[in-house]
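Omission of a single protein chain aside, the complex is shown with its protein chains in their original locations.
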Amino acid sequence: MIKSIWHWIQRFSSPKHFYGMSAKLIPWFTVSALLVGLYGLYLGLFVAPTDYQQGESYRIIFIHVPAAWMSLFVYMVMAISSGIGIIWQIRLADMVAAASAPIGASFAFLALVTGSLWGKPMWGAYWVWDARLTSELILLFLYFGYMALQSAIEDQRSADKASGLLAIVGVVNITIIHYSVEWWNTLHQGATVAKFDKPSMHIDMLIPLLLMALAFKLFYAAVVLVRTRNEALYRDRNRRWVRELINEL
Amino acid sequence: MLKAYYYLLMRDLRLAFRNRHELANPLIFFVLVVTLFPLAVTPTTEALRAMAPGVIWVSALLAVLLSLDRLFKEDFDDGSLDQLMLSPNPLVILVLAKVTAHWFLTGLPLVIIAPLLGMFMALPDEAGAVLIYSLLLGTPVLSLIGAIGVSLTVAVNRGGVLLSLIVLPLYIPILIFGANAVDVAMDGLPVRGQLLFLAAVLVLALSLAPLATAVALRITASR
Partner (left out) sequence: MLEIQSLECVRDDRLLFSELSFSLGEAEVLQIEGPNGSGKTSLLRILCGLRLPEAGRVLWQGESIRSNREDFYASMVYIGHLPCIKADLTVLENVRALLDTRSLTVTGEATEAALAKVGLASYEDVPGKALSSGQRRRILLAFVELAGARLWVLDEPLTALDVQGVALMESMILEHRAAGGSVVFTTHHGMQLDCEMRSVRLGRIARSAGQGENQC
């Protein structure tokens, strides 16, 4: 039983099989990301009520918050798939991790940019050492470290395993970093800085926010599939299945 | 097993003492960097006190970072690292021995010289004592986490900047709590919480970092 599951996993996770299957999935993810995203933006920008404190500028949360969530989510995906790659030697998992890093870093970057744009009307400065922005910045550094290590090691397999291990170490650290930055922040700035989140959120704001979060996830799914396909093609460029693919063209 | 730990620790210490002139380098670096701040900012007592915890902790962190290379670089270059990995003893124990040696050679000297720097930076006595405790608890963690970083980058040519890039973010919690403990002590407030946090992180790092380092070394050897 276990053996047959294992066999199935190995077949399923072969780059060749993945390449064929992902081609069918990508359009679905792309279209649904677009539809959900447009609807979420519509609700967020036109339907959700104006905030009584922050006016219209709060509407950037419909991009900022999902981006921040995704930056963390993608890091988790990276760490988990790296773990799978290291423990069970599944190449596809390594490819997913490597393909995810730049996407996650982009999300972190987006969260930082939107956060500081939001900060200008809120705090009168583009950058304030707010706990969340600081954590986000450190997360971006962790992504940079991962990508730098990945590209510095020439042997592909060691590069995957080494950067994968770093991602796992990073996950253990993210919790500690997050906690200490929170703590550091309350200590140094106290209540002078308005927090991003409200104790309770109007349902008309919450729905578009969740829709945007879903749209971001679908978008990530589509992009990571495209990037993993490229990764698979590039890494297996000398293997038979890619050669055959090229010959068919 | 304990014997293997002890012998490897002794070998590393002996090697370091054969090169005594290199032994002091991280220490001098530490003092030098701290000295730059009064020169660059201002030497008034209030200003010095305000920046002292951060400056001393950041300098300690950089001093450890620069010395991390010697953890595995030489062993990697001359092939001894392969022999360590082919030892019938658990690699984790050997890693722990190397890290202990590293801490004895860099972390501990920093702790010992810290009171002098406290004096440079006009730290009050109570804060000076807390500085020592915080360094005592924090510097082993710097060595332990650093070991993971070096073992991942030791095979990379010109891996120095890369090493800082991956290790520094991981050092942040230690920096925050270490510097804050000293800061709080200056205001005469209790520092138990901060020190306990550092101790907790030390226990966590002590139990997990050698494992991660051992895995990282095997990955590095598998090029």
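A and B are the chain letters, set down in written order, and residue numbers restart from 1 in every chain.
Criterion: a residue touches a chain if its C-beta (ideal position, glycine included) is under 8 Å from a C-beta of that chain, and two chains touch if they have at least 3 such contacts.
Model, not experiment: these values are computed from the prediction.
Across B:L23, B:A47 or B:M85, the residue that sits in touch with the chain not pictured is B:M85. With the whole complex as reference, residues 1, 3-4, 7-8, 11, 14-15, 18-19, 74, 77-80, 82-90, 94, 221-223 of subunit B touch the missing chain.
Everything below uses one rule, namely that only the chains that are shown with their structure count from here on.
Between the Cα centres of subunit A and subunit B there is a gap of 32 Å. On the subunit B side of its complex with subunit A, the touching residues are 148, 152-153, 155-156, 159, 162, 165-166, 168-170, 172-173, 176-177, 180, 197, 201, 208, 212, 215-216, 219-220, 222-223. Those residues of subunit A lying in contact with subunit B across their complex are 86, 138, 141-142, 144-146, 148-149, 152-153, 155, 157-158, 161-162, 165-166, 168-170, 172-173, 176-177, 179-181, 183-184, 187.
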